[in-house]
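Structure provided below as structure tokens; questions to follow.
Note that this complex is displayed minus one protein chain, with the remaining chains in position.
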Amino acid sequence: MKKISLANLNELYSAISANYPLYLPVERAGEVNYGYYEEGAKVRLDVLKTVKSPKDCFFPQTEDLMKFKVEGQKIEIIDVREHAKPFVVMGVRACDFKAFDVLDRVFLVDPLDTYYQTKREAGIVITHACGKVEESCFCKTFGIDPVNPLGDVTVWTDSENLYWRANTEKGEALTKELGDLLVEYQGNAVEEQQAKVNEIYAKLPLASLTTESFKNGDMMELFNSDKWQKLSEACLGCGTCTFVCPTCQCFDIREFVTNSGVTRFRCWDSCMFNDFTKTAGGQPRTTQMQRYRQRFMHKLVYFPQNNEGAYSCVGCGRCVKKCPQGLNIVKVIKEFGGKQDA
Amino acid sequence: MQEIEKNQKKPLIVAFCCNWCSYAGADLAGSSRLSYPAEVKIIKVPCSCRVNPIFILKAFQRGADGVILCGCHPGDCHYSEGNYRTRRRMGLLFSMLNYFGIEKERTRIEWVSAAEGAKFSAVMNDFAKTINELGENRRLEDLRCKD
Amino acid sequence: MQGLEKLMLEKANALLQSGEVDRVIGWKKGESYYDVSPATFTKDNLEGFVYNCFCGANLSKYLVAESKKEGKMLVFLKPCDTYSFNQLLSEHRIEKEKFYVVGVGCNGHLDMNKVYAQGVEGILSMSEDENNLIVETVYGQKIVEKESALLIKCLTCKSKEFAVADETLVVGEMKPANPNRFEEVEKLESMTEAERYAFWKEQLSKCIRCNACRNACPACTCINCVFDNNASGISAKANADEFEEKLFHIIRAYHVAGRCTDCGECSRVCPQNIPLHLINRKVIKDINENYGDYQAGAEVNARNPLVNYTKADVEAKEVVEGGNK
Amino acid sequence: MHRIGVFVCHCGSNIAATVDVERVSNALAHEPGVVHSVNYQYMCSENGQQLIKNAIKEHNLSGIVVCSCSPRMHEATFRKTAEAAGLNPYMVEIANIREQCSWIHKDVEEATEKAIVLARTAVAKLTLNKPLVAGETGVTKRALVIGGGIAGIQAALDIADAGYEVDIVEKNPTIGGRMAQLDKTFPTLDCSACILTPKMVDCAQHEKINIYSYSEVDKVKGFVGNFKVTIKKKARYVDETKCTGCGVCMTNCPSKKGLNSFNMDLNTRPAIYIPFAQAIPNVAVIDPEQCIKLKSGKCGLCSMKCGANAIDYKQQDSFVEREYGAIVVATGFKPISLENFNEYGYADNKDVITSLELERLMNAAGPSKGTLVRPSDGEHPHVITFIQCVGSRDVSGCGKPYCSKICCMYTAKHAMLIREKYPDTQVNVFYIDVRTPGKNYDEFYRRAVEQYGVNYIKGMVGKVYNENGKLMVQGSNLIDNEQVTIASDLVVLATAIEPDPSVKDLATKLTISIDTNNFLTEAHAKLKPVECATAGVYLAGVCQGPKDIPETVAQASAAASKVIGLLAKDKLKGNPCVAHANEMTCTGCSQCAEVCPYGAITYENKEFRIGGGKTEKRRVASVNPAVCQGCGACTVTCPSGAMDLHGFSSAQILKEVEAICKR
Partner (left out) sequence: MNNDMQLKSLIEMSATDVRKCMKCGKCSGRCPAFKEMDIKPHQFVTLLGQGKVEKLLASKAIWNCLSCLACVERCPRGVAPANVIEAVRTTVARMQGGDGITAEEIPAEVNEMIPQQLLVSAFRKYKK
């Protein structure tokens, strides 16, 4: 294990960004989101939950797919996929890192999403173990260890240092490039912190949250439950939960007319929107209750059924904090888990 | 070379003219051979009150450097009150655009009657000059359009 | 707040029992003290009814849908929410006969972000008294002064009058409204164009186009918003370019101009805490200064300044120059 | 798939000298959607039009763009051309490359580039054009005239003479209006009754004219060509069909203390009365406030004496609904109230009178049988002082800011008549300005001064006060820079006139606009002086602005000719470029109706499917295409974009913006 004093972090960022675009939590206009490191950026590695998750770096909110150049009545098709250059994502929490796994299960299976794949392969992920947990955290419900994430490199921070451990070849190579910036460390600061965090996690209200009821539940019974109506009644149909969610992966493909032709791009869509999957023939879900149910059935029932039991929720708690009307997945899990359906 | 040319390109001005007064005023400017810059391109609308803020924003998005609305003089509207509505709507819109930091000189309303060919030409010359001095619209452009 | 909650619950019970109303819209307890949600209740099913310092949402928004249902509903509205109610009445979006409006006294509601910002972590439970929020955390008890954690919309409260109410429930004195709610707008106006541009560019760069501001807005009740309607020419699901960040918020503010009651929901619900209310409030300020003071929702069927005019109106240029530097 | 043809006109050298027309037609040939692009010397010539017609047929064109002069010049021409070739006329767009390009630019390169952009823009718009068909509505061949004064009478007679039915609605028991109260008329000094009453009789006898006297307009629905009007007939307690106008009831009525409003309250009349001898209809009416029978149930003398058995104490207000194709508003005026003008002592002195009161005092049928006497003591006045501009041109808030226009002339008339009839009388006139534009008007006024020796004093009166039975008129004589006080026997105030108060309510019913002085607003001050912004409604007389009798009659005839022109049509062809609401997105918020200057938008509750086999009722806007004039104000007010305008749709304009900005 290596370490670097917190006081020298800017040197670390500069060193990494000298060779790679560096993507990490940055404060802008009062909020912390992932952004590119540049001189003077207000890096906020300490923040537990960025507003948006780091999924943008592999699956950006908008992404050009191709362009059509139109001249008179001639049309030329341009492939916009660049040979992706390596880049570094730093500060990824254990839950968000697990979310990449969920995205991989969607995009890296047949049909392969080459746009995602290119970025995924080019990305070097530095995870950041949690030095604290909040009452909105429930990653352990999904078997995630917040204090020991993987990735190409794992870092821990305490009040003095950043501790650095390379986990993969990519990680080792990066470590080597940084040379003397990182110094060897042999102490047990990491282990002490891990123990403390685990101890606090156990005390928090969501420590005992479990999804057992979904594992054994009958899909149709869950689907037809009359609880959904009450659960969803305050839902405004905005996309906050889906857009801050690290695992939501729905997108829409749209076109934009430029001065020389047309750009086809994709952008995140939200199953909460009332025009989600609207087609000429109509919509499969016409009420907000149906849309609300879809989101949670997908995360807790459909997805696991198709993916060896893996949930597409990682317990990051962003939706708990961000829903304007106080709705969230925890309420859903508890509603179906706490009391058995009649 | 092309790059330089691109950077020095002339500004683009979209003028929305009402059918009854200002469009006719523009015609009169034409038949009186009163020139104004070719950057000014006119879109005919039945009344200035037909101009939706979306049209104006769209013009800026697509690369316009200035947008001007021309209508009948207050009190002379063919539809009796359309331009009064325009005046309120655009007052608030232009103020909001400026509140977002868009240069206030980029938007303008002028009342031009069908008899004011000379005024039409003078207004367009002046507006084009103002926009020229301001330079390219950078604050309300959509970079994708440049593709 | 407990006193008020008790009164509200009693009122709900009484009206449901008497058959005066068939349903009640209020708040339901969450998993924690702060994640309360708007909810409807019926006779004999008032379980979980709650009213605490986190019940800041404007319930008027829900009434458009509720108005289409059979029967009469009891709705609890804070002073600021009553303006939205009236505005919806004016726009024929709801019917007064369908609602029994109980105005509830208000001294402001809290913003959880501001509680966290005071270093409150590891929350186990919460309670409140008149002035303080008492938080039990894994690290011990923390006291947060309510005054220090008010929602922006409460800090710039426009009115403590009930624009509409069949009856009111007020416990103690309501603190007066803020007479200087345009201060922040003035601050922006006094900046240079370039500074303002930089300010909004930075703020709006955070926008993730989640539509929370729009969907929470009681004035945004279109069946099909222009931003969702491919025929409008401006529909979009994401801000594919910086331009679209501005376009969305300019058009959003413009479409509610003269109808916005300044309820502040847009800013409250923004996950990125963009001060969206400053856009709407600028329009209100411009209207007040140029076309005469107007408070949307103060009166039913008052004429919205945007559908009105006078022959003596100032020219557009003067509106721009009147406010902005 | 679009099959667009582009036709570039040289306009001789007007366009071709500055625009490389060949390049324009070649560039456009490659535009998506364009299948045919040519240039020609004169597109508007017969050969040019033939070329277009042939191309439309030969290439099966779906629309055409003509790059030529301003659409204001030849859009109609090319629409007809297209129509002749079987194309919908609204599938034509004009690129104005002459007035807005070749004529204002010198540089060929620049002008050509611009011409190409303008042509492309027109093509872009055309790709979204839809064939439009003007809607047609029938016309009810009957007109309504509101107000039975000289304006209404003239309009009704003109319309009826053209062969169309006319109804006159008059709120008083008789038609005739203000003119019936006048003694003589300027500048010819004809007897007013002598020229008016024959016209009244014509109205009564005209087989096409139907008079609803003692009636008011209650409700107005519909639109041009198809108005539905509910008329309220007030109870007159006399059966109109039976009453012979013999007047027996009047002589027998015991309640004789009612003020005679026809005589400006200068004398009294019975509770049952005929306003004046030549009233049309010549039918009695009972004033319910004054009638003993109606108030206490006792009496009933008139009923007993009526040989025709026409009295009906049980009569109620009744309502009739009639359909009309056009409406003329001729509601006239009244003198303003003088309560703000205490300085003239009108309320305190019986001998301070208004000019209209003087008319009655001088009228042979008036309270003094035409002998000019002082109301206070019946004595002949020897010094009479007129004060002009009483309440006119007054911006202080007490009076009216406008000039009442008729006062200078009638004051001169009064002065002259008095001096002629009573040469021993001294007549003074205080004036600010004497305004006498009009044929033989100034000559008339000068006659009063030069021939009749009327003493005109330039200056305004400060106050009128009573001193020992004399009215002391104290005012300025600005020419002599003196303050004068004239001891007078009679003071006559040339009181300002204002629209009849009923007009405000009526304006709302007809959705016509009203100015700050309550005058009705014409559609265009110069070019549409008798039309209203609301199609099918026309104005005549003082309801639109102060005017004298000749002007009123002229305007009434003008309005009548407009009505005749309208009623002569069997069908009204609308402008197809009108607004329309998308019911699927309309929320019924009513903002559009608030901005519609024509009242073309109404709302209805309609049932819509909402999925899941359910329906819901929603309030949605509906535009009456016959009323909409196509300004587009509603389209911008609509937040949901549900309101759009044919011919200038949002999508079309956005497409134009896009095309113009492409570079």
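Chains here go by letter, A, B, C and D, matching the order in which they are written, and residues are numbered from 1 within each.
In this section, contacts are C-beta pairs under 8 Å (C-beta built on N, C-alpha and C of every residue); 3 or more make two chains touch, one makes a residue touch a chain.
These figures come from a predicted structure and were not determined experimentally.
Undergrad: Can you pull out the displayed chains that the omitted chain is in contact with?
TA: Counting the whole assembly, the omitted chain is in touch with D.
Undergrad: For the chain left off this view, which of D:Val461, D:Val491, D:Leu572 or D:Cys631 is in contact with it?
TA: Of all options in D:Val461, D:Val491, D:Leu572 or D:Cys631, contact with the hidden chain holds for D:Val461.
Undergrad: Looking at D:Asn309, D:Gln483 or D:Asn517, which residue reaches the missing chain?
TA: D:Gln483
Undergrad: Give the residue, chosen from D:Asp202, D:Asp312, D:Asp394 or D:Glu583, that touches the chain omitted from the document.
TA: Considering all chains, including the one not shown, the answer is D:Asp394.
Undergrad: From the listed residues D:Glu58, D:Asp190, D:Glu343 or D:Glu443, report the one that touches the chain absent from this view.
TA: Checking the options D:Glu58, D:Asp190, D:Glu343 or D:Glu443, the one contacting the hidden chain is D:Glu343.
Undergrad: So that we can see where the missing chain sits, which residues of chain D does it touch?
TA: Residues of chain D in touch with the missing chain: 341, 343, 389, 393-399, 432, 458-463, 474-478, 481, 483.
Just so we're on the same page, only the chains that are shown with their structure count from here on.
Undergrad: Taking each chain's centre as the mean of its CA atoms, which one is farthest from the centre of chain B?
TA: A
Undergrad: Please work out the Cα centroid separation of chain B and chain D, and write it as a whole number of Å.
TA: Going by mean C-alpha positions, chain B sits 36 Å from chain D.
Undergrad: In angstrom, rounded to a whole number, how far apart do the mean CA points of chain C and chain D lie?
TA: 47
Undergrad: Rounded to the nearest whole Å, what is the centre-to-centre distance of chain A and chain B, using the mean of the C-alpha atoms as each centre?
TA: Taking the average C-alpha coordinate of chain A and of chain B, the gap between them is 45 Å.
Undergrad: Two or more other chains in contact with one residue: find those residues in chain C.
TA: 226, 232-233, 240, 306, 308
Undergrad: Which residues belonging to chain A are in contact with no fewer than two other chains?
TA: In chain A, residues 256, 259 touch at least two other chains, as defined above.
Undergrad: Chain A touches which residues of chain B in the complex?
TA: Those in contact with chain A are residues 62-63, 144-147.
Undergrad: So in the complex, which bits of chain A are touching chain D?
TA: Residues in contact with chain D: 70, 72-73, 257, 259, 282-283, 286-287.
Undergrad: Using the touch definition from the top, list the residues of chain D that touch chain C in their complex.
TA: 584-591, 594-595, 603, 616, 619, 637, 639-641, 650-651, 654
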